[in-house]
Every structure is written in C-alpha cells, then in structure tokens.
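Below is one structure, written out as structure tokens; the observations come after it.
With one protein chain held back, the other chains of the complex are shown just where they sit.
Note that the chains are named A, B and C in the order they appear, and that numbering of residues resets to 1 at the start of each chain.
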Amino acid sequence: MITRKRIFKIIEKAENNDIASKIFDISIIILIVLNVFAIILQSFKDIADSYYGLFRFFEIFSVIIFSIEILLRIITCDLKFPEKRWFLSFIKYSFSFMAIIDLLAILPFYLPILIPIDLRFLRVLRLTRILRILKVNRYSKSLDLIGKVLYKKKYELLVTIFITSILLLLASSMMYYLENDAQPDSFPNIIASFWWAIATLTTVGYGDVYPITILGKITSGIIALLGIGLVALPTGIISSGFMEIISEEKEKDNDYKYCPDCGRRLD
Amino acid sequence: MITRKRIFKIIEKAENNDIASKIFDISIIILIVLNVFAIILQSFKDIADSYYGLFRFFEIFSVIIFSIEILLRIITCDLKFPEKRWFLSFIKYSFSFMAIIDLLAILPFYLPILIPIDLRFLRVLRLTRILRILKVNRYSKSLDLIGKVLYKKKYELLVTIFITSILLLLASSMMYYLENDAQPDSFPNIIASFWWAIATLTTVGYGDVYPITILGKITSGIIALLGIGLVALPTGIISSGFMEIISEEKEKDNDYKYCPDCGRRLD
Amino acid sequence: MITRKRIFKIIEKAENNDIASKIFDISIIILIVLNVFAIILQSFKDIADSYYGLFRFFEIFSVIIFSIEILLRIITCDLKFPEKRWFLSFIKYSFSFMAIIDLLAILPFYLPILIPIDLRFLRVLRLTRILRILKVNRYSKSLDLIGKVLYKKKYELLVTIFITSILLLLASSMMYYLENDAQPDSFPNIIASFWWAIATLTTVGYGDVYPITILGKITSGIIALLGIGLVALPTGIISSGFMEIISEEKEKDNDYKYCPDCGRRLD
Partner (left out) sequence: MITRKRIFKIIEKAENNDIASKIFDISIIILIVLNVFAIILQSFKDIADSYYGLFRFFEIFSVIIFSIEILLRIITCDLKFPEKRWFLSFIKYSFSFMAIIDLLAILPFYLPILIPIDLRFLRVLRLTRILRILKVNRYSKSLDLIGKVLYKKKYELLVTIFITSILLLLASSMMYYLENDAQPDSFPNIIASFWWAIATLTTVGYGDVYPITILGKITSGIIALLGIGLVALPTGIISSGFMEIISEEKEKDNDYKYCPDCGRRLD
C-alpha cells in the first residue's frame, strides 16, 4: 500500500530530502503558531469583538486541518508500530502523549456542539498543540537528554515532590493554628493557608498573606529557609543526573581497553 | 514464641506475599490519610461544628488503633533488635525517629486528659504520622539515597546553616541601627529586623518590611545578593554529595581489575 | 606597513611589556567608567541641569575618542584576520560582537543628527561599552571558561528557555481565563497575565498581581512549584557543563599512560 506509506512519511518528522514532508511539518508549525497568536489576540476584548468573524473562520479552518491530520495519523498508525495489528496500533497510538495533545487541541471546538454550555476556559487547550513544536525542532536531541535525565531521576524527584507536599501540609496546618486568631481573613482554614505555604516555600512571596504573630513569623522563617533546601535538592538530583548520563555515554565510547601485548581486554 | 513473631511480621513493612501484613500496612496508611483530611476539614469552622460528633468519634477511633499499634510495636521491639535484651531493645526503640513520630501523633489526644488546658494547637502533631508513609511507599530506596546524601554532607550543611545564622544576625543588627530611626514600627528591635533578614536572604520578600534609607537599601541589596550564594552553597554541596554516592556505588561494582596475564588484581 | 601594524598592536589587548598599548587600554577603560558615572549622574535632574555644559562637552569628547578608536580598528582590521583580504576582514569585523558593541555606544550621539526626534532612551546604549572591560581585565580566562560552558550547553539551555516560554504561555493563558472575571484590571488579557506568569515562575513575586480565585491560586501554586524546576534545570545543565570541561582539560594532561615494561601506550 504505497499511498498510505507515503502519507505516513509525510505526516511523520521529515527526513532530510523529503520536501513534501518538510512543507507539511512547517505548515503545521505555522498553523500552530498562528493559533497561539489568535488566542492571545482574542483575549483583547476589542480585537475579539471587531474581528469575530475572522477569528471564527480561522478557528474552523484550523480545526478542520488538525482533524484531517489526526485522521491521517489514525489511518497510518499501524505503520508506526509495524509489529502490531491495526487495532492494537490504534490503541497504542491513542494513549500516546502526542495523540492526547492533538485531541485536546481540537476538543474545545467539538465539545460545545455536544454539550451546550460555556466552555470558553477550554480554549486554553488549543494551546497544548504548541508542545508539538518541541518534537519537530532541531533541538530534539537536547530535549531527549533533558527528558532522559528527568526519567532516570524520576523516583528521586517524586520523593522530593512528596517531601515538599508533606512539608507544605505541616506548614499550612501549623500556620492555621498560629495565625487564625490574629488574621481570620488571611488564614481562615488549612486549605487557605496552603496558599501562603506555597508562596513561602517557593520563595515567591507575593505579600498578600504573611504572618503577624511572633510564633507565626518564626515558623514562616523556618519554612522559608527550608525553601532553600527545596531548591537545592532537585537541583542536586538533576545535576548528578546530567553528569551520570554524560559519563555513561562517554564510557560507551572508550569502554574497552586492550592490552597492547596480548590483545586481551584489560577491563 | 510464634504469635509475637507473626505480629511483628504483620506490623513491619510487608514482604512480597504476606497478605495480612500488606492489608495492615494499607489500612494504617488509609487511616493516616483520613486523619489528614479530618484535620483539614476541621479547620473549616462550619464543617467542624456541623459534624463535631463524627470528627470526635473518628479521632477516638484513630487514637485507639494507633495506640494498639504502638503497644504491639513495644511488645515486639526485641524482635527488631534480636541481639539485644527486651529492655535494651525497648530503650533503643523508644528513641528511634519513628517511635517518637508515632507517640507525638497520639499525644494531643492524651495530654488534655492530664493537663486541662486548651492545646488545640497540638492537634497539628497528629499530622506528623504522615511521615510514616515515607517508610512504606515504594520510593523508599530513593528516599534512602537522599537521606544518605544529606547524612554524608551533614557537617558541610551544618556549617552552611551556621554561616547563614551569623549572616542573618549581622544583617538584622545592622538593619536595626540603620532603619530604626526612619521606621521605628518596622524595625523596633533586632529580633523584629530578623524577620526582614530572613525574608530577604531567602529571597521570599513579602514586602511587609523593607528598608527606606539609602544605607539600609545598600545593606539590603548586599544581603539579597549574598542570598544567591546561600542557595548556591547547599546546592553545590548536595550536588557533589549525589555524585560521590553514585560514583562510590559504581566503584563497588567494577572495582577489581585483574591482570589478564597473571590473574592478579591490578588495583 | 609598520605604522598600521603598530596601531593595531596598540589598540589590541596589551602584551606584557608594550607600555603604549597598556596606556591605551587603561585610558579607554577609564573613559568608559567615566562615561558610566556621567550617565548615572545625568539621571539626577538637578545635577544634569547644573552641569549641562560639562556633560555635553564630556559626551562630545568621549564620542570623538571612541569614533577614532573605531576608525583605527576598521583600518587595521585586516591584521586581525591576516588570511583574509581587507574587505572580507571588514565584513567579518563589522559583524563581530565587539564591533557592534562599539558602534551601539556611539550611535546615540550620531542618530539625533540624522533623525530629529527625542532619543534620550538610546543614551543607555552608551553603557554597552562597559562590556569591553570584560575583554581587557585579567579575569578573561575565567570568563572564557564560563563562556565555553554556556556555549557547550547552548542547545540544552535553549531548550530550557523554550520549555519555559511554553510554560509561561500556557500559564498566562490559563490565568487569563480563570482570573479575568474576578480581576479584569489585573488580568485584562493574555499579554498582561504574562507579566504575572514571569513574576511567579521566576519567584520574584512583586505582589502587584496575584490570583484571588480558588482555581487561580491552585494554578499559581503549581506554576510556582514548577518555577523551582526552572531553577534546577539550567543549574544542573551548567553544573555538568563545568564538570565536563574541567574533566576534559584534566584528561588532556594525563591522557596517555605507558606500559612500564614495553613502553607502549596503554590507552
């Protein structure tokens, strides 16, 4: 089936001298970027009202193109996973990160047809498509490296997130008990003081909520100092992850040393 | 004594196919998580008042379960440290981190019976039990690694904390002398200007207290820039800690190199 | 052509015992530093008005010196790239970083002669010359090292910037939809909420804009926590970059190991 194979090659990342595929890739990226600008511009009420028709037309046009692209990907998905049958490929494709991204991007258009409520907020989903750009651009090797580091260190990073969550929970509970009487509006309950805890631990410190009691300030100071550790821990983990992967790759290169006399491996 | 051994195995971290032990582990974790939710919900005054009875019942129920668990751990503590006699094991167990956590969690319930004052604040101690989850979950290997790094670098980190403390003290004293005349309310004494010093050095910067005099601003700027170093130092220490431990473990694996000719170790 | 060669040697970084060249280097740096002070002083309206003539004279004097310097560099640029013809050298020189810096520094003086509008803002360009100091000072080896690290890791750092941009875009779009109804003044459109997104992701947190809705606060909290990762990622990349370059340089030194018996290289 030559045609399907050709379609597959075109919609996949372009090989070096496949001009049709490259044009396809660039067109899709341009369309994604234009969509991003459209969404930004539509957030200006005057512009959105003045050019309502144009934005609506562009949205329908984009969704049609993106829908066709998704259909083509579904039709050719068995070529991506050649060892599998079409149905199994389709299942595998459907749960791939990129397929979900693509679907989420066109969903805000089709949903209102099915459910007649205001889902303006979902429009932000159209932006998810921008993640596609990461795949096509020429920095994908570096992106892979970063991904590999994060993947290799996923347990350490998850533990860090877990410790952070517990810390946030303990801090916001303590702060609730300490500050609730003095500032019932700023710390009405533990969920509300969670907002303070995040702003403090991440050192954002908007300044809309802060302790005023002595004990509250002491607790807050300790949390802020622990926030430094919160930065230090993932940074150390990620640093060592980069170092490990780089040294692993170097080892692959000059791994084997041979004795010059007998030719046996020294390592 | 088979029964005590069985109890010990059940309350300890479950082995792979010990279903009773696994059910026990999961039940305790569910109870801990429910306690967390109960404490959060109780911080909403309406909910706390409406369901006072339910929360009280759940608290009593939890404390009974947790108390029984602690009793079982005390009874079987000599099985944890087999080389020791029961009394020595008990002493050792009593001062272990987890035993203290467990005791702290039930303390806020028993204390008011002994001391008839309002200790509502102590309720936050019930949350400490959440630290138990760290032990049981499947990320304990990564947690151990993080713990090992922090332990290995404990002196460097303590020195960093010590330097930070001195810096905070010097900064807040200077700021008191510089800003007290201009802002007697924000910098009434050195302890109060400590609050500013922490907010600045950790780069939280709530914005409730900041210098307004020229010299105060210069000092504050220098402190803020040193705050960058305060992040850089522990991060560098922790990074190198991770690298060291990882390279140590790798060395253990491929430590010995043998001469291909005579078979003797080269290292 | 001895004279041109001599001029070239003088305007280039001084060799150890070339006194004329050293005097030239130091004079230029002093002139740059004086220009910096002049610009700072001119920002005080009283001083700018009182000493208008002096500042104007100093500006004209500086621009003349800097213009002569640029002319000399253009005349001798073929000595910098000896393998090239003068015109090609000129092209290459014109697009060098330092040439652009130098031109930008005198541009704010010449532009108003051509275009008769207020370009007071461009005066800041005169400050760009300060970057020249980086070249001449004795820390240029360390600067080179830092530059090498950033250059080696440019793709990873660019990917980080790209991921950050997408994150900022998604965050500000979401925030616009979540907070626009509650705070139409703080989040009037996506571009405006971009300002919030940067302040949050970089953990600056001025506190002029912050979410007040529940969903907005949750989103903001997640963004702030991701901000920690935003610090961790480039730090890890740069750390590993330093380590790599240092270990590469060490390898160059003790790269070759010889067998003590036969004298052949073991590596």
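By definition in this document, contacts are C-beta pairs under 8 Å (C-beta built on N, C-alpha and C of every residue); 3 or more make two chains touch, one makes a residue touch a chain.
Since the model is a prediction, treat every value here as computed from it, not as a measurement.
Remark: the omitted chain is touched by one listed residue; of C:54, C:68 or C:143 this is C:143. Of the listed residues C:7, C:65 or C:130, the one in contact with the hidden chain in the full complex is C:130. Among C:55, C:155 or C:206, only C:206 touches the chain left out of the display. Contact between chain C and the unshown chain involves residues 36, 39-40, 43-45, 120-121, 123-124, 127-128, 130-131, 133-134, 137, 139, 141-143, 145-146, 149, 164, 194-195, 198-199, 202-208, 230-231, 234-235, 237-239, 241-243, 246, 257, 260-261, 266. Residue positions on chain A in contact with the hidden chain: 203, 205-207, 235-236, 239, in rising order. For chain B, the residues in touch with the chain missing from this view are 155-156, 158-160, 162-163, 166, 169-170, 173-174, 176-178, 180, 188-191, 200, 203-207, 210, 217, 220-221, 224-225, 227-229, 231-233, 235-237, 239-240, 243-244, 259, 262, 264-267.
We adopt the following convention: only the chains that are shown with their structure count from here on.
Relative to chain C, the most remote chain by averaged C-alpha coordinates is B. Between the two copies, chain A and chain C, the Cα superposition rotates by 90°, quoted to the nearest 5. A comparison of C-alpha centroids places A closest to the centre of the full protein.
Averaging Cα coordinates per chain places chain B and chain C 42 Å apart. In chain A, the residues that reach two or more other chains under the touch definition are 203-207, 231, 235, 237, 239, 243, 259, 266.
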